[in-house]
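Okay, handing you the structure first.
The complex is shown incomplete by one protein chain, all other protein chains being positioned as in the whole.
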Amino acid sequence: MQPSKETLGWMYQTMVTSRRFEEIIEKIYLEGKSPVFNMANGPIPGEMHLSNGQEPVAVGVCAHLNPDDVITATHRPHHQAIAKGVDLNKMAAEIFGKASGLSGGRGGHMHIFDADVNFACSGIIAQGMGPAAGAALSRKLQGKPGVAVAFIGEGAANQGAFHETMNLAAVWKLPMICVIEDNAWGISVAKETATAVKRNDVRAAAYGIPGHYIEGNDPWKIYEVAGEAIARARAGEGPTLIEVETYRLAGHFMGDAEGYRPEGEKDGLFAKDPIPAMRKRLEGEGAFTAPELDALEAEAAEAVETAIRFARESADAKPEDALTAVFA
Amino acid sequence: MQPSKETLGWMYQTMVTSRRFEEIIEKIYLEGKSPVFNMANGPIPGEMHLSNGQEPVAVGVCAHLNPDDVITATHRPHHQAIAKGVDLNKMAAEIFGKASGLSGGRGGHMHIFDADVNFACSGIIAQGMGPAAGAALSRKLQGKPGVAVAFIGEGAANQGAFHETMNLAAVWKLPMICVIEDNAWGISVAKETATAVKRNDVRAAAYGIPGHYIEGNDPWKIYEVAGEAIARARAGEGPTLIEVETYRLAGHFMGDAEGYRPEGEKDGLFAKDPIPAMRKRLEGEGAFTAPELDALEAEAAEAVETAIRFARESADAKPEDALTAVFA
Amino acid sequence: MENERKLTIARAMAESIAQEMRIDPTVFVMGEDIADLGGVFGNTRGLADEFGKERIRDTPISETGFIGAAVGAAQDGMRPVVELMFVDFFGVCFDAIYNLMAKNTYFSGGNFKVPMVLMTSTGGGYSDAGQHSQCLYGSFAHLPGMKVVSPSNAYDAKGLMTAAIRDNNPVIYMFHKGLQGMGWLGTEAGANVHVPEEAYEVEIGKAAIVREGSDVTIVSIAMGVHHALKAAKALEADGISAEVVDLRSLVPLDRETVRASVRKTGRLIVVDEDYHSYGVSGEIIATVCEADDLTLKAPPRRIAYPDVPIPFARVMEQYCLPNAEKVVAAAREICRSAVTA
Partner (left out) sequence: MENERKLTIARAMAESIAQEMRIDPTVFVMGEDIADLGGVFGNTRGLADEFGKERIRDTPISETGFIGAAVGAAQDGMRPVVELMFVDFFGVCFDAIYNLMAKNTYFSGGNFKVPMVLMTSTGGGYSDAGQHSQCLYGSFAHLPGMKVVSPSNAYDAKGLMTAAIRDNNPVIYMFHKGLQGMGWLGTEAGANVHVPEEAYEVEIGKAAIVREGSDVTIVSIAMGVHHALKAAKALEADGISAEVVDLRSLVPLDRETVRASVRKTGRLIVVDEDYHSYGVSGEIIATVCEADDLTLKAPPRRIAYPDVPIPFARVMEQYCLPNAEKVVAAAREICRSAVTA
């Protein structure tokens, strides 16, 4: 399964949108936080987990999804949200804590929820697993189409929720896919000190389902493997476990000094930045011309700017609205 | 690895002790509970989970353990407790809720704790796993000998605690063994409707450790496989996962009508009762004479009677002692 | 009564679920041993026969997995009714309950609804020891985003279940084992009352005055209501008139009904089978004492489970549990002034 030119263009552009979005968020996040870095200050307070470098996973998987399909994401959700088609303006506004945000400012960056495209998050490790299985079960019970994808990190694969949900999805043959973004780190803890196996795809054997490991953060391969898994799920053949080697180009969250990284690791990662790599291949294979790619990038940048402007200009959440929307 | 005659005799006798113990408990449990069965009544109130049929697992494993080694057991702990050498008198008294019981009546049948032989329980499914790993870690950190064995049911292997702990034990190379008693049922739910794989030994692959499945509830095979795993753990080579096919000859708990069992299943199981089967083989192979085995059985029966007498004759727990022993 | 149709709470719960399942295809049930076995506590008995095992779905022993799944299904348009067999097991799955189920509506600014019922058994008294006998009312009621109800009788059991299934929010439905009407758990006869055949709702968040009185207000929930009613009867002989308030819901809490009663009687006793400290009893006392327009004639009293794990031995457990005698003693003590007056 190879992506069409249109799909490749969408994949590249979406990766760029995510990257530009986070680059701007990164800058604005630091506003008001100097000379002393205090998370509580500035237009974007709180924790900020960037997904720079992990964009290929989001686009390779979401290229196969439509708004009816379901995603559950984590504390690091921007790339997945953008690839799933979450409203960029409202998402930006949410991250700024504005009344016009997806949740009116109640959720913030770790709780991106967009019912229109069936996108939900949890900041608790691996806790998107159960809800993804449940959405898949709901489709099965209702005889409605749609698959559910749970994105988690490689660290999350050591949580009980991962195990319970994979077994549930397998024994009930649910249209669900678990995609593990293996960025080699869970905050400061390296995969090999936390996980008893080198690659989590071997854990598929514990559930009698297919498992795949994808090396090299490669958008084409991710597209292919995810496509097969999603087609399998849509055909009623049950869940698949996919782990993807990817790179966390930023710290765990902003403010992370990354003292735990072996020297030089970061430089090596920057050299493998998937966005220039994809551009190079697209141009090299002659699929796209440089001006075509420039145009896609320019559109992406504009969409991001519009979103940020929307967020900046929106009214603050009303303090007393904190007391509303607890119950539907 | 083949058991010596002495070991075989101990194994057989211990199985008989456990069976006789539960047969008497079963009878006494029903005292005061007729004509209307009400759990709260009689000399032994509360839930009662019998292990009849599962004795081979306990003796095959515990034959390799000494009092310093650690066991964590479940809601169905009698056979394991007896095989581990828990004080039979105090255990009986505990089940009767007497002041002379292991815990002075605070724990009852689901909470058998004997520090002298490092035996502990939890009535919460799979929650003995973590403590077993911790005891193993303690030995490793202190440079002290000893292994820890967590016994769980096949239903428990779908709990998060199972997964988290197996990974932990593997990544830290702990001297721990997880023994799964596969009696095919978790209360009324059959293994195949709850577990995505036929045999849990394949789940060892998820932790990069050895996994074994033992068919036929066979004391000799259990002895052999457990012996290797325990030797491996003692040698510092890390954990092993063992699943044993076994049979629950009783209901899940007393009072269970077992309407969920396919017709005839119970009869087939009774025909495979491991105690007559072992006796037959011991005699058949000429390892023991009938009088030798009779003597072992008589000793077992006597120990059980002594224990039950001790329990019956002991003083009740004092009501107000309920308020003590919360803190050490 | 001629047309009386006395049901147990277990049957009343099952009847409500069945009626809702007949009219609403999005309602389904998940949990351990709920299909062939009909639920360890009988509250799903018969449902698998009528609705089949797709909609009455036995689960693996994976509470985090299937309660999390219920959240996802509820967000996707279903109305799951899920069973956590004993409330004591909440520790293996509480994140799915309190961080997902209870908060996703808020996190999404109301864009995701989580209409689900989590039913779970509570209570001791039959020597099931410290991991199978707790009430934990306070543990659930303390955390925002979920409604919490617990019936004391079959009429409320059916009406609260119907209201809970129809509610667009997550509802924790706690049923006390001692009230289920399962013979093997003992039976509190007062729980088995007339239950209309047709579907009806009991409003969540509304307490009931189940007995009127003028000298002392006894506030409780579930099993405690029966202790209170028995105590009230015994107190009559002493000339003490006790009013009994059955909270029925802990969240939302009907503070006004409690305060109105105490305004009338001037005295308060709370009966709570949950642990003494930092729970229901403290909250009810505070609710009354912080009211500006309320003066107590005597200090409030609470009969709660002491702050110790629940022991196995019958004599120990019974020593710790609330009962009518303890309520009577407390009432006599704080009503002394009333009686001498």
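Points worth noting:
Labels for the chains are A, B and C, by order of writing; each one numbers its residues from 1.
The criterion applied here is as follows: a residue touches a chain if its C-beta (ideal position, glycine included) is under 8 Å from a C-beta of that chain, and two chains touch if they have at least 3 such contacts.
Predicted, not measured: the structure shown is a model, and the values here were computed from it.
Among the displayed chains, contact with the absent chain in the complete complex occurs for A, B, C.
Among B:Leu30, B:Leu137, B:Ala205 or B:Ala277, the one in contact with the hidden chain is B:Leu137.
Remark: the omitted chain is touched by one listed residue; of A:Met39, A:Ala184 or A:Ala328 this is A:Met39.
Within the complete assembly, C:Arg302 is the residue of C:Lys158, C:Arg248 or C:Arg302 that touches the hidden chain. The hidden chain makes contact, of the residues A:His111, A:Lys140 or A:His212, with A:His111.
The missing chain lies against subunit B, touching residues 70, 72, 101-107, 111, 113-115, 118, 120-122, 124, 127, 129-139, 141-142, 148, 160-161, 164-165, 167-168, 171, 325-328. Counting the whole complex, the residues of subunit C in touch with the unshown chain are 64, 88-99, 102-103, 106-107, 129-131, 138-139, 141-145, 250-251, 253, 275, 277-283, 285-287, 289-292, 294, 296, 299-302, 307-309, 311.
On the side of subunit A, touch with the chain left out of the figure occurs at residues 36-40, 45-47, 94, 97-98, 104-111, 122-127, 155-156, 158-161, 186-189, 193-195, 255, 259-260, 316-323, 326.
Everything that follows uses one rule, which is that only the chains that are shown with their structure count from here on.
Taking the mean Cα position of each chain as its centre, A sits at the greatest distance from subunit C. Chain centres here are Cα means. That of subunit B falls 36 Å from that of subunit C. Subunit C has its Cα centroid 41 Å from the Cα centroid of subunit A.
Of all residues in subunit B, those touching 2 or more other chains are 158-161, 193-195, listed in ascending order.
Residue positions 59-60, 62, 64-65, 92 of subunit C are each in touch with at least two other chains.
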